[in-house]
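Every protein chain of the complex appears in place save one, which is left out.
All chains are identified by letter, namely A and B, in their written order; residue positions are counted from 1 within each chain.
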Amino acid sequence: MTLFTHHLLTVILLAPLAGAILVLLVPRRREAAIRWIATLSGAAGFAVSLPLWFRYEPQGEAWQFVERAEWIPSIGAAWFLGVDGLSAMLVLLTTLMGAIAILASWGTIGERVKEYYVLLLVLQTAMIGAFVSLDALLFFVFWEVMLVPMYFLIAIWGGGRRLYSAIKFFLYTLAGSVVMLLGILALYFAAHAETGIYSFDITRFQALDLPADLQVWIFVALFCGFAVKVPMFPLHTWLPDAHTDAPTAGSVILAAVMLKMGTYGFLRFSLPMLPDASRYFVPYMAALAIVGIIYGALVALAQSDWKRLIAYSSVSHMGMAMLGMFALTPVGITGSIVHQLNHGISTGALFLLVGIVYERRHTRDISAYGGLSAVMPVFAAVFLLMTLSSIGLPALNGFIGELLVLQGVFVVSPTWAACAATGVVLGAAYMLWLYQRTMFGALDNPANRSLRDLSVREAATLVPLVALAVWIGLYPAPLLRKLDSSVGRIVLRVNSVYGPAIAKAAAECNAAAAPVQVASAPPGMLVIPPCTTDALPAGEPAEGPR
Amino acid sequence: MTPITPYHYLVLSAALFTTGLVGVLVRRNIIVVLMSIELMLNAVNINLAAFAWERQHAVGQVFAIFVVAVAAAEAAVGLGIILAFFRNKETLNLDDLDIMRW
Partner (left out) sequence: MTPLWLIPLIPAAAATVNGLVGIRWFPRGLSALVATLAIGAAFVLSAGVFAGLLQAPPGERMIETLLGDWIPQIPLATANGIGMFKVTWLLRADALAAVMLLVVTGIGLLIHVYAVAYMRDEPSGAYARFFCYLNLFCAFMLLLVLAGNFVVLFVGWEGVGLCSYLLIGFWYRKTSAANAGRKAFIVNRIGDLGFLLAIFLVFYTFGTVDFREVASAVAARPVEAAGLGVLSAICLLLTLGAVGKSAQIPLFVWLPDAMEGPTPVSALIHAATMVTAGVYLIARTAALFMHAPLVMQAIAVVGAATALLAAAVGLVQHDIKRVLAYSTISPIGYMCLAAGVGAFGAAIFHLATHAFFKALLFLGSGSVIHALGGEQDMRRMGGLRTRMPLTFATMAIAGLALAGIPPLSGFFSKDEIQVRVFEAHPWLFAVALLTTLVTAFYIARLMALTFMGSYRGGPWSPVASAAAASTAAAHGVRHPADAPAHGQAQRADHEVTHGPALRGPTSMARSAGGAGDAAHGALRGAPHDAPWTMTLPLIVLAVGALAAGWAGVPATMGGSDALGRFLTPVFAGLASNAAAAHAGRGTALGVMIASVLAAVAGGLAARYLYVTRPEVRPVLALRWRGLHALLYAGFRVDALYDATIVRGTLAAARGLRAIDLRVLDGAVDGVGVIARTGAWLSHMLDKYLVDGVVNAVARGAGRGSFLVRRLQTGLVQNYALMMVLGLFAFLTLYLLGG
């Protein structure tokens, strides 16, 4: 049991890798066995990550589930893992989307099955690793390792101009991350100059007070790596190609998880490590983000390729996440994180849905569809729900993120909020038009007459996402509480205006919530009940005339 | 009868070794060359045994046994190479085995 209590992150991290090794051991012609093993290890990967949700204590330590072991002691690099609220949620998103992507590949991948699943599982490990690393060098290693499987996934199992897209994706991100490495090294040496210790420890980096001009340079260097990954306008052009030409699972992973690497990088590195530079760059970042929102939406409006349209909508959505982050307000940053998770859920689902029809019709051309509601009613219903989630309809998840982001931005600049909100209107325009062109109208293409509705397996990939979309839309409070203290720490570093308010909230919370020993927890582990602002226990509506 | 001294053994050994050496250098048949090599090895063995007897020390005999073992292995590998060579070239003439040039 110590494996799960003390080395949880390592277990989460290595579970997909173990699956990959198992798949390697199976002879390649036994494809069914390979699929089963891969699917089960995807599910197991998600299952072992679930304790992150239940055992992460929002009011506890800043970094939880910490593990530390020597790696390259001579340069101060360590196997240093740990999560805060932000990375815990992203890891959960990764494991869930990974399991779904593997399940979604069941019917779509027919050749080189073994290699496919091995790469997918290795990719999974790399992505989790980037989120849980608290060592900058380890982070960078995982960051780079991620590229390789994705390159092969696009180049071998992709469609269209897959080689071009794969190489473009690889080189574009690599070019960015090389500069990012320079930034990390600069941090490393700057940290040595300040503390006298050679270390890649991210938690140390976050406590540095670097000179402002150095911060600016490092910010720019890190920006190159992160902004490409997000992607921010105008560094986004690899994304439509990669998303469009990747196989379904690749698009899902790219959109749902890999884009979050960029925003995660900004939140983990740029904001807390370089607070002065972050403040300095706020107008520029906001401008890029807003341009991205509107630009992405407008270009999406002009697309005739189903997947490309959703890819450009990602540009728009990620612009929203960046805008919220660089409002540097607690609400804005919380909104940004929630929006990232939501984007993972809804855009991931949208790519799954496209994949489902693509598998049946082998075209992504929107004009080849129309009237699908008549033959695929369940598909149409799920697609509608995800479309609505994507355009931020209240009571679904997309709205929570947009509301928080825009509210957080509004107090900084109403103009920015207003500009970004026009993107929301355009979002409704392109998504509903897409929906109408594919689902509504007459079923006049004979090839569409006999399309099958969702199979059980396809439905199984979508059900968790639908459930999450509704749940986050209606009752996001548990999720938001998990993010509370992590966001607070980032804001404390970067925007000291909020210091007193955050301290006060935490103090009130801690005064109200005494640590208690919970029977199920390991001995000595005190559990602090999450702070609540509920007037009454949930489920007991308070009522009565006042 | 003169008693057999180490000297006699050395002469015998030298004679055998020389025979083997000449055989290795002048014969063209690869099998004969291999057999000549065996001769040279056995000449050495005689030396080893003779000195071991004279010195009343077992190391020489042990060495001789090692040499016999190695010689057996060498013969096996050598014959294998010869077989392969014959299969390729259909001849046992060493003059045809000149592909190691340059």
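A few notes on this one:
FYI, contacts are C-beta pairs under 8 Å (C-beta built on N, C-alpha and C of every residue); 3 or more make two chains touch, one makes a residue touch a chain.
Owing to the predicted nature of the structure, the values given are computational and were not obtained by experimental measurement.
Checked against the full complex, the one of A:Val424, A:Ala469 or A:Val494 touching the unshown chain is A:Val424.
In the complete complex, the hidden chain is touched by one of A:Ser105, A:Thr248, A:Ser270 or A:Gln303, namely A:Gln303. The missing chain lies against chain A, touching residues 168, 171-172, 234, 236-238, 295, 298-303, 329-331, 334, 371, 373-374, 377, 381, 388, 393-395, 399-400, 403-404, 406-408, 410-412, 414, 417-418, 421-422, 424-426, 428-429, 432-433, 436, 439-443, 475-477, 480-481, 484, 487, 497-498, 500-502, 505, 531-536, 538-539, 541-546. For chain B, the list of residues touching the undisplayed chain reads 21, 24-26, 33, 94-95, 97-102.
The rule we apply is simple: only the chains that are shown with their structure count from here on.
Centre-to-centre, using mean CA coordinates, chain A is 75 Å away from chain B.
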